[in-house]
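The complex is shown incomplete by one protein chain, all other protein chains being positioned as in the whole.
So, chain A:
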Amino acid sequence: MSQNTDLLTLRSVSKSYGTVPVLHDIDLSVRDGEFLTVLGPSGSGKTTVLRLIGGLEPLTAGEIRLDGQDISRMPINKRPFNTVFQDYALFPHMTVSGNVGYGLSVRHVQRKEIARRVAEALELVQLGRFADRFPAQLSGGQRQRVALARALICQPRLILLDEPLAALDLELRRQMQEFLKSIQREIKTTFLFVTHDQEEAIGMADRICVMQAGHIRQLGTPHELYYKPNCEFVARFFGENNLVAGKLGPVQGEQRPIETALGRLICSISGQPHLKAAPDGASAFAAFRPEALHLADSTDGDNRFSGTIADLAFAGSSTVATITAGADTAAQRLRLRTPSRIDGSALRSGETVSLSFAPHEGHLVLA
């Protein structure tokens, strides 16, 4: 089972409710065996993508292919996919084993075989002792695991998860993230996971698909999205970031300068041909992470500027400084993140400091 073969392909998929378009011309490939997270703010169309794949909604245009076969019109109960719903949708009148075995029993699998596989699935989600309970007698995390067992018992090609952790508290959510990831590794099934929580996405996904307003903005590994966002939306949405507007200068090998209110900032463009191709003078943003920004000994030279520390916030392992930089007319608010120290930060609120970031830690996004 190679990760590089495409299991499922969406081609120019659009969806409208009445006259309201919610998805515009989506192209997406899901690789066999991967954990793909669809990430986006509410209203971005991420749940709609999942419902279209699951067959819960008909497409308005485009096609969905499974192993190259068009399944756009295949009815929901014939698709080899199973869903973990946001509210779990456990059948309240059935026991845990009744719920888990439902997918087999509607396919007329023999009773003995059902019992064996239900026991196996419950073992996998560590709920063996709860087989005879009713959903109302379970905690949120347990219901979650029943829903997962129910979805994977039919050995689907793809498991669709619709924000399944949203209703859980923080600690439980962390545990479930690890749990989901370990299950996915164990059963080697493709997971398509929808969430609005970027921490969840970073923690679990092999690849992340960022959506906004019915468009896919970027698809890549968490590392790619974090360090090479391809647009302003992803740069701002995915993790904390500093964005400084300016005009592009001429390309210098794998780097390119940008003239900003903070002076000339040189950023890396390696592996991003569209940034190389952009004309001189084009509007763009220099983007650098709070942890890439650090104190410098002077303000002379590229990527160096001065700023005033407006606020200091202790956040446990790190301390975040909010900095006002640049001339008054074009003041920029920046964030600097530095490891916390037991004897207090080297930074003082109200202090004016010199700042810089290394060119390879800065990147560009077109405006």
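Heads up, the rule we're going with is that a residue touches a chain if its C-beta (ideal position, glycine included) is under 8 Å from a C-beta of that chain, and two chains touch if they have at least 3 such contacts; residues count from 1.
Just so it is clear, contacts and distances are computed from a predicted model.
Its record in UniProt calls the unshown chain "ABC transporter permease", which is the match among "Enterobactin synthetase component F", "ABC transporter permease", "Formate dehydrogenase major subunit" or "Diguanylate cyclase".
Check A:R107, A:H223 or A:R333 against the missing chain and you find that the one touching it is A:R107.
Residue A:N77 is the one among A:N77, A:S298 or A:S317 that touches the chain missing from this view. Looking at chain A, the residues touching the absent chain are 54-56, 75-78, 81-83, 85-93, 102-103, 106-107, 134-136, 143, 150, 154.
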